[in-house]
Structures are given as structure tokens and as C-alpha cells.
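One structure is given below, represented as C-alpha cells, and several questions about it will come after.
Removed from the display is one protein chain of the complex; every other protein chain stays in position.
Let's look at chain A:
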Amino acid sequence: MPDNATLIFSSVGYTNQEVAVNGRATLDISLAPDAQALSEVVVVGYGTQQKRDLTGSVARIEAKEIVNQPVQTPTQALQGKTAGVQIISNGTPNGQPTVRIRGTGTLLAGASPLYVVDGVQTTDIRNLSNSDIETIDVLKDASAAAIYGVRGANGVIIVTTKKGKQGKPVLSYNNTVGFKQATRLVDMADAGQYVNYLQDTAPNVTLPDFTGTTNWYDQILRTATYQNHNLAVSGANENVRYYFSGNLLQDDGLAITNRFKRLTVRSNTEFILSSKVSISSQASFSRADTRDVNFGTAFQNAYRASPLITAKQDGRYGNTSAFGNVGNPLLDIEKNDNKSLENRLQGNVGLNLTPIEGLTLRSAINVDLTYNNRRVYNYQYANDEITFLEAGGNQRNDRSALFVTQINSTRYLWENTATYQRLLGDKHNLTVLVGTVTEEGQTNSLAGSRFDVPADPNQWYLGTGDPNTAVNSSPALGKDRRLSALGRINYVYDGKYLFTSNLRYDGTSKFNSDQRWGLFPSVGLGWVLTEENFLKDQQLLSFLKLRASYGRLGNDQIDPNSYITTADINIPYVFNSRPVLGAVINQIKDRNVRWEVTREYDAAIEFGLLDNRLSGEVTYYDKLTTDALIPVNIPALFGDPDNQYITNAADISNRGLEAALNWRANVGERFSYNFGVNATFNKNRIEKLNGGQALFGGANNVTRSGNGVAAGTFYVLKAVGVFQNQAEIDAYPKYTFETPKPGDLKYADANGDGTIDLRDRVNAGSYQPPMYFGINGGLTFSGVDLSFVFSGNVNNDVYNRKKQATGQVTDNIEADFADNRWTPTNPSNTDPASIRNNTPNSTYFIESGSYIRLNNLVLGYTLPTELVKKIRMSSLRIYATGQNLFTVTNYSGFTPELPGGPLDSGIEATTYPTSRTLALGLNVNF
């Protein structure tokens, strides 16, 4: 080391210190705690703000927390990371996780947050490569999200992608390669258990001659491949700043034939034309290539298929349906080919001006273009001995068919903002933002189908099919526009007193002209106590802030034509033996539909102790959505085929407490560690429902969202035991449905009227957890790094619908049920003798949804710099990562993580088995 060298000492949580060596042999260094730790800059929508100056709730997740996880979307990587943000993943490749920020604030499908990717507003960020993300900021409360007005009610997730950093070009390559396997498969009865069961429940069924056991899950599942490669070049000088990357992701599904591949290319550039003018652009192109599987039938049938039928032998399938069972699930998967190719271009071009000091003007065009091409081919096969080992049954497809659908959608946003920031005197820090947004989205589509298309995939074009069967249509069409004006004032006095106010005025084309415009204001106040003199002379408390805010937000995420009565066209009938096309008006619509409004109070204490080694935040929030848009079930009397119409009927509240506590410390120079916990307690409640009319939802109306309960509350009969004998049945209140036999479930006469019927249903919990949590931590030691994330739900309920959804008596049962079910010799008082297709909804199918899961564990090693320099690298890190390593739960199904809409979450019907991913990764920088 040369004597005139300068050493840089750095450590997380401490400020860097540069020390000139000056020929000394030993140096004593003490690093100062980083006072900025709580002063990081966060993105708040149309601007940034010091985190310490915030009066609302904003959580930030850094890139490094995301990229280590072998997951397909960044949303999945957020699981367990921050309080108030619930991520419910589903195992499907390219599946969109359900995200709920501070509970479910609406009953419509539009409960997901708004994503803003470099200014582009979207509801889907599955096109993004995780490696391209710099930060994710979550705007949780109304005062933070109010700047997004009518899109802000469900919270806002702002994704900022990477930019080049000053310096010469950096080339980096990251990869992760591994495999996925199913975890927690449900054990089905084997042949012996199944035969015993059938002898009891369906003695008339003639059993096939088959001595083995077919495990249908083994037949349709596999170990799948995961790999992710990312190559990026970035850098910046005084004229230009650039970041280019390419990413290839393969994330195949567990079901055979279920595949997913995605290519992403990104170009982020900024050209600095002068000290006052710059042009910036962020653009990404993605191409997603998917082969889907019809999970609805494949997984349900795999659960129900008889173990006595051979799956496939010498190219011919076992005929499950000829045995009075479901269709052969393996055939179902193999005889359908459902592929989609989606190209998406997302990005913006902006002009930034700084005409005078402190004033920034920006005008940007943001675009999001999606082009999706789906092609579904159904092979022809008959229920004969060419396809099946034996002929018969009802599983057949008499004519091959090809369906092609192309959907393209365009959305643009033109944003104009002016931001003026000024320090008046040395104590008044003022920032003022005004702006306008113009937005238009449009979707076009073209769909066609023909029969008798040859089975060779090279022939899968519409032209090869029977022209007499040609059909074409435009299934998805829509156009919507919004106009908005926005403004914000931030004022900080002396670093102590904080004031923020947002105002947004929104107009939308989705409502009629009387209901179209809305004003969404917010105000927030904060007080940094540690800036006060009375807290200056103490060492314990390094930061203490109190803040409170109030705001109003809107949600207009409904179908654009909700308020206009339209006729369905092309309704066929035949006159004079010729087809004619009629029209039908059958949708009931509320002309005065308007957006739902959420008002929210938020109050928090933020603190840092012991030089901010311990930091934390406790927040109370109170959200009330009024006039929530809901599909109100209407009597069939109204002739509406879906038996519902949409209106502003409900008030929903979410009240809760979020707490997060983080410990971050260094021990010596080479060892640092951190540990954090966060917990969210949320109470969701439907406060008011259109004069008390409750909403039923879920398969078989298993949920009822009524006054005073959480949205999607299970509403079922209460199972209180099993009838042991006829005498017990005779003495019990009469069933109005099928007369019970010994071994049937006994239901409570909840309303005490002496009969058991659907009036005896009771509220029996909901999927919404009263508490969910995340635990994360990590350590670094001499190049070794380790990090982990746990997450879980506490005390929520799930409904095991797949167990109930039997169709035929020949359906298979779970091994546990086979062992525990009631028989005259096994007088169980919990499990009935059998579950039939008319077994009503009851608490028997409700199980605890509590779980804790090790979401992710990463162990990495960064090779010493001097070593990698010899091979011309600036850094090299290798790591092993595991996603979803284990789950502790009492739930008997595949997974207690069951995404769904507000009225039907937590119901396991045809859920994709969850997977565990194990992978090795490499990060190289040149």
C-alpha cells in the first residue's frame, strides 16, 4: 500500500470516512452513526421527499432485498417485508399475486393497489425484471396516496428502475439457476383405502381389475426448471446517463406442459442538454411466452380421479369417466394446447426544465402497450379404444378446434408538473407542486375460431380449419379517459414542524356527467421531537417523530360501461331454417354509479434509539370506504343472467395498527447484522350494506358479506358432530335437506326452530387475517452474507372446498379422511362416513389459515476484491437461495395462501400446488 493512499471506511448505518494513510502503520477509526439513515429520500408520486419529512406512511424496499429471491414478479418479493402490505401469492407461473394494502377497502375486484413504474400507471408489473428495479416505495395512507386521487384508494406502489451512476461503464451479470418442486401435496387414498371406502359408500359400483394405485399428482406434476439471467451495462458522465439491460427468465410450472419464459430489454437514459434542460427516457420491452394448463379441470380431476384406473399405458389413457368417475386429468392436460405470447412496451419520454433555481418543470408522455396473442388448440379424440384403454365414458372431443385471440391495449398518460422548492431564510423549507394529467386507455381485440384444424402444430392457423365453422368476434373492447389537476405543498419549519397537503381533482369517463368529477384532498402534520432543545441533550433517543394525517381517495376501477344500458348483440335464432341474429337487453344497470370514496386517518410514532441501531414505527390507521361499488346479487326475477348489478351500496372500514421494529448493528469491522419484525393488526368490517342486503359469494355461496362482519365471511352450517346411530337421528331436529343416515354430519339448530335448514347458517370466520407478520434478518461476515424472510398469517380461516366438491360416488378421498372417517367400527364424532355432492357448506370444511413460512433464505459469498481483480472483475458473488422452504400450518390442503376477490378469498377449490424453489446464483460486475 502506498504511503499516500487514502482508505475509505464504510459500514451500514454509519457514514463513510476517508482517512489519508500518511505513512502510518496503524489507524484508529471510529465511524460516526449515519444521521441520514432515517433521512433517506423516498418517492412520493410526482416527486421525492426526505423520509424524515414525511407526514404520511411510506415504506421503501431496496433492490438488494428483491433480487436475491428466485421469484418471477417483484410483488412476490415484497412478502413479509413491510407492515400493512399483505401479499398473497399463488403458485401459477406468471400468476399475479393478490396485494392488499391495509386491508380490503372495496368489494369489487378493483382492490389491488395502483402500480406506478417510472410514471406509468398500471395494475400489473409482471413485465418487469427484478434486476432492473432500484427501489419500491409503498404509499400506504391517504395523505401519501392522495396525489393519485381516484386511483389511490388501495394504496400505491411506486417502482423506480435503475439509472446509470457517475463513472465509467459497469457491466454486470447476474443469474439464478435452480429447480422447483411441489411442497405439501395432499395425500390421497391408495387403492386399498379407496376400495374399502367404496364398499361402504357405493357397494353397487363394479370395481375395475387393477391392483396398483395410481397417484394422479405424480402423473401430472414434475420438478420444474427455474432460471434467470440478467446482463446490464450502466454508467454516466456530465452529458448522459444510461442503463441498458437484458433479462431472460424461465419459470416453468409444476404441472407438466405448464411453461413460462420471459425476455425483457430495458433502456433508461437521460441526456443533459444544458444546465437547464434534460431529456430522459425509460423504456422496457418484454415478451412473455406461456403455455397454460386448465387448472380448473386438471387439478380438480387429479384430486377426484380414482386410484384404480391406470393413467396411461402404451399411449392410451385409462378411462376414468367410463368408470363413472371424472375425466382423465392426464389426458385433459395433454389434449389441450393453450399458449399465449405477450409483448409489452412500457416507458416514457420526458422533458425536464430548470428555468430558475428551485423551479423544475416536467412534461412527460408515458405509454404502456400490450399485445397479446393466445392460441388454444383442442385435439380431437373419441371415447374409443384408440384413445382409451377401454371405450366408453363421456370424455371426448369430437372435433379438433383452434381458437385464436389477439388483444392489444394502449394507455397513455401525459403529465405536466411544475415543482418549486425554496428555502426561505434558513428555517422555512417550502416545496410546491402543481400539475395536470391527461390519460386515455383503449383495448381492441380480434378473436377467431375454426373446427377441424389438423393436429400438426405447424398447421395451427385459422386458414387450415373448416371455413364453414369460421367464427370471429371482438371479445374485449374498452376505452376510458381521465383528466386531472393536482397540487401539493410541503412545508418544513426548522426541521421540526412538518406540513403536507395534497389536492387532486379528477374526472373520469366511466361515470355519467353528473357523477364524473371528484375532489380528493389530504393534509398531514408532523413533529420531529428530537430536533427540539429539550431532547438535544440525551443519547438514548436519536430520532423521534409524531405524525398524523387525513385524506380522501377514490376508486374507479370498474368496467367502463357500468352506467350505460347496452344490448348484447349477435344472439342467434333460426327462422325459415336460416340463422338470424337478434339482440337482448338483459343487464340491469345503475345510471348513477359513481366512484367509491375512502377517507383515512393515520397517526404514527417513528423512533430511533441507540444511534438509530434500533428503529421502529407504530402506526394507527382508520380507513372508511363509503359508497363502495359492489355487485349486488339481485333476484332472478330481474332476468339479469349473472343475477347481479353494480351499484354504490356498501361502507367498509379497515382499522388497524402497524408496528415495525428493526435492529441493525455492527460488531467489529467485519461483522454486521440486522433483524426486523413487522406486524399488522387489521380489522375489516362491512359497516353498512344497502339496507342490510348481504352479498353471497364463492362457490355454492359459501361466503356472506353482511353488516358488521368482514368482507368474505364464511356463512355455513355449524357441524357439531356425527350421527352415530338411527336413534340419535330420530331424536334430533329434522333435516329439510336429505334425511341423514348414521355417519352423516350433525348440524347445530342455530336458530332453534326445531329443524335443520339453511336458516341455521352462522358466520364462521373469514380469510382476512386479524394479524399478519413478517420477520426478516441478515448478517454479513467477511464476505459471507445471509438473509432470511419469514411471513405468516394469524387466526384467519380457510375453506377446503375441494374436499367438498365431489361429484360422483367414485371420487377419490384423502388418505387422512379414509383413515378417520366414521364407520360403524370407527365411531368418529368429527369426520363423516362420506362427503357427497349435496353435503351442504358447513364448518366441517373450515380450517385454520394460520401459518408461518420461511419465504426466502439466501446464503452468499462475495469473493475478496483483490482476488477477483486478477480476473478483471470488480466484484464476484455467489449465492444459494431458497424460496418457500417450509411452512408450518395445521391446514390440510395444499396451501393456506389462497388469493381471490374480496368475496371469495380463502377458498381452496382448484388451487395450484405451491412450489419450493432451490437455486444457485452468481453476481458479477466488470
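A few comments on the model shown:
In the analysis below, a contact is a pair of C-beta atoms (placed from the backbone, for glycine too) under 8 Å apart; a residue touches a chain by one contact, two chains touch by 3 or more; residues count from 1.
Keep in mind that, in the parts below, contacts and distances are computed from a predicted model.
The chain that is not shown carries the UniProt protein name "RagB/SusD family nutrient uptake outer membrane protein", picked from "Zinc protease", "RagB/SusD family nutrient uptake outer membrane protein", "Phosphoribosylformylglycinamidine synthase subunit PurL" or "Hydrogenase 4 subunit F". Contact with the omitted chain, checked across A:Glu40, A:Asp190 or A:Asp590, is made by A:Asp590. In the complete assembly, the contact with the undisplayed chain comes from A:Gln808, out of A:Asn294, A:Asn338, A:Gln724 or A:Gln808.
Checked against the full complex, the candidates A:Val240, A:Val277 or A:Leu519 give a single residue touching the omitted chain, namely A:Val277.
Of the candidate positions A:Thr566, A:Asn795 or A:Asn890, contact with the hidden chain is made by A:Thr566. Screening A:Glu40, A:Asp124, A:Asp187 or A:Glu390 for touch with the missing chain picks out A:Glu390.
Residue-level contact of chain A with the missing chain is found at 202, 204-206, 276-277, 322, 324, 353, 355-356, 361, 363, 382-385, 390-394, 396, 398-399, 414, 416, 418, 436, 438, 442, 449, 451, 468-471, 474, 477-485, 507-509, 513, 516, 560-561, 564-569, 571-586, 588-591, 632-641, 643, 645, 647, 690-693, 696, 701, 736-738, 757-758, 808-810, 836-838, 840.
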